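Notes for the one structure printed next.
Complex shown without one protein chain; remaining protein chains in place.
In this document, chain identifiers A and B correspond to the written order of the chains, with residue numbering beginning at 1 in each.
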Amino acid sequence: MNAYRYVLRRLAGLPFLLLGVVTVAFLLSQLSPAEPLASILSERQLSNPEAVAAAKARWGLDRSPVEQYLYYVKNVFEGDLGISFRTKQPVIEDLAARLPATMELVLAALFLGVGSGIVLGVVAARFRDTVVDQLVRLIALFGSSLPVFWSGLAALSIFSVQLGLLPGPGRMNPRAAALDPITGFNTIDAILRGNMASFSDAVTHLILPAAVLGWATTGVISRLVRASMLDVLGQDYILMAKAKGSSGLRILFHHALRNALLPAITVIGYSFAYLLTGAVLTETIFSWPGVGSYAVESARALDYPAIMGVTMLGGAVFVLTNLATDLAYVLVDPRIKLQ
Amino acid sequence: MSDILLDVRGLDIAFFGMAGQRSVRDVSLTIARGETVSIVGESGSGKSVSMRAIMGLLPDSAYVSGSAKFLGQELIGASTATLRSLTGSRIAMIFQDPLTALNPLLSIGDQISEAIRIHNRDVSRREARERALQLLRDVAIPFPEKRLDQYPHEFSGGMRQRVVIAIAIANKPDLIIADEPTTALDVTVQAEVLDLLRRLCRQNGTGLALITHDLGVVAGMAERVYVMYAGSIVEAALVDDIFERPAHPYTRGLLRSLPKMKDQAKRLEDIGGTPPTAASLPTGCAFHPRCSFATDVCRKETPRLNSYGRSIAACHLGGSLPAFEKEIETA
Partner (left out) sequence: MSASAPLIARRPRTKWFWSVLPGYFGFTIISFWIVAALTARFWIPYSPFDTVGSRLTPPSFDHLFGTDALGRDVFSRTMAGALYSIPIAFVVVTIGAFIGCVLGAFAGFVGGWRSAVVMRLVDITLSFPPMLLAMAVAASFGPGLTTAAAAMIIVWWPLYARLMQAQVLSVIRMEHVEAAIASGVRPGRLLLRHILPLCWTPILVNATMDFGQVVLLAASLSFIGLGAAPPAPEWGAMVSDGAVNYYFWWIAAAPGVAILSVVLALNFIGDRVRDILDPRKHQS
């Protein structure tokens, strides 16, 4: 009942937050030194009076700032984020084309980071205050202290240039035949097409950036899982499980881990933000054609419509993941069952 | 085959970082098959710690020495595998707080079935479920079919303790260690749970070690009583003798602090002072600072257990104490 109201309240807050995201983007675009028209139209179109007039009308540029804001909100929610200076394409199309690459990278990194974080956290809790625990702590600290744009570079230099074990930057070998996209996830598309060569190509390209990106979240998650494992391991029901004659592993994974992961769900969800942040830099290092490298290229070129588009997309994804995280928390814990 | 179920001798327990002070000192006790024995003492007296040590449930920071034989098999220092095969099947434990003793994320049915399947690998999931259902019936939980798939938070405290009992009896153990099984429950529920426990133990011929701080609980349940104070056993006696002829001043104090139905208006007596901790143990008899009979010898020498009639007690004054007149009732 309480949980039900909580969900409703969170859902009700969603449009408000999304509007907030758009508002921030609007304010930033007002701040930017570029002429407002120039942030919508490409230079070539600027000399075309018809296009200028149409854009002015569409974005309400000849109206008051308040009306401009309303036009902006309306356009954004209709999916019109303006035209990129750099690519001369509608920003929304650029983003749509690049989103799958980012999702593939971020999900792979999330999988690696969360997986290793949980394992390391459990190990650290099990061997608490021993050398093992401290080693895990060091691994975690290094992970959260490493600048991903540098560790990515180091990884490339070591595994690709020096050892030649893994391919260099990029998503696929440029000389290989292109894959017809289905989902936009190269690894999945390769499987769907039954193309094993493409699959191994996609996976070997994915390993380094995903590992570099995932390591950054390993730290946060392993620390949290450790703390919450220690908390759970001190509970009576763990003693009870021991009194039942459960084996050590069974206690650790069947009884303790589930309970310990409840608080971790929140951090796993929030670590999505870390990953989005990290993806911006990782994609740049690995020439990964995703939203992150698009953001950096746009920022370097001061391509305002593209920057604002990426920012809004990031904000929207962030808000939605956080919401999903909080809702998942409510759903997973039987104590807060929805009535 | 001997009749002795559990034979504990010279049990000593210390915890890491406590500067060598032992939380439990030289505890010896026995429990016969099918017998109910109560271990009474204030919190911190070492009664729970001793029993947990026997089951191997103490944290790694505990140092345990001495001997505890279960049906002739040594438990102290036994391998993890040995302990694991005994705990939950031959020896079961009921914890004090049913609110925290059940895993909140597993259904009741899963938690009962688990106890069965850990020790009987060949029992199928469905069989285990059937047996869990029967166990819920045994502990008199209404609508067991429906309750089986529910989670702990959907049960009241008393019902949860019944579930804990169901888990304890799942493998028909020879010995159940019940650690303050009713302390966390409402007074009205306490009697029901105790009745249930007594009935089940009689039915199955299970030995019961009932740990409690409440002598009132002891009266209707136990055949023999051990009284613990500050990590040592200070008196061991048949239950009638405890109430009629308590040999240790501490036992007398406990009896005096019991509420009596006859004169509810009378103020309950308290034993003055607080029990010492392992780190602040006084010299001589650990009880002397709170004992109204204390003499010089009590302050200097640690008393040993001596026989007084059918009881044994660790008191220098032993037989020379004034007769216990059940002062409360006569006064």
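In this text, a contact is a pair of C-beta atoms (placed from the backbone, for glycine too) under 8 Å apart; a residue touches a chain by one contact, two chains touch by 3 or more.
Note that this is a predicted model, so its numbers are computed, not measured.
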item	value
Sole contact to the chain not displayed, among A:Y6, A:Y69, A:F149 or A:Y329	A:F149
Residue of A:V76, A:L95, A:A264 or A:V280 in touch with the missing chain, whole complex considered	A:V280
For subunit A, residues in touch with the removed chain	16-17, 20-21, 23-25, 28-29, 31-33, 129, 131, 134, 137, 141-142, 144-147, 149-151, 153-154, 156-157, 161, 273, 276-278, 280-281, 284-285, 295-296, 299-300, 302, 304, 307-308, 310-311, 314-315, 318-319, 322
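In the analysis below, only the chains that are shown with their structure count from here on.
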item	value
Distance between the centres, which are taken as Cα means, of subunit B and subunit A, whole angstrom	54
List of subunit B residues in touch with subunit A within their complex	52, 55-57, 80, 84-89, 92-93, 95, 97, 100-106, 114-115, 118-119, 151, 153, 164, 167
Contacting residues of subunit A [partner subunit B, same complex]	235-237, 239-248, 250, 255, 258-259, 262, 333-335
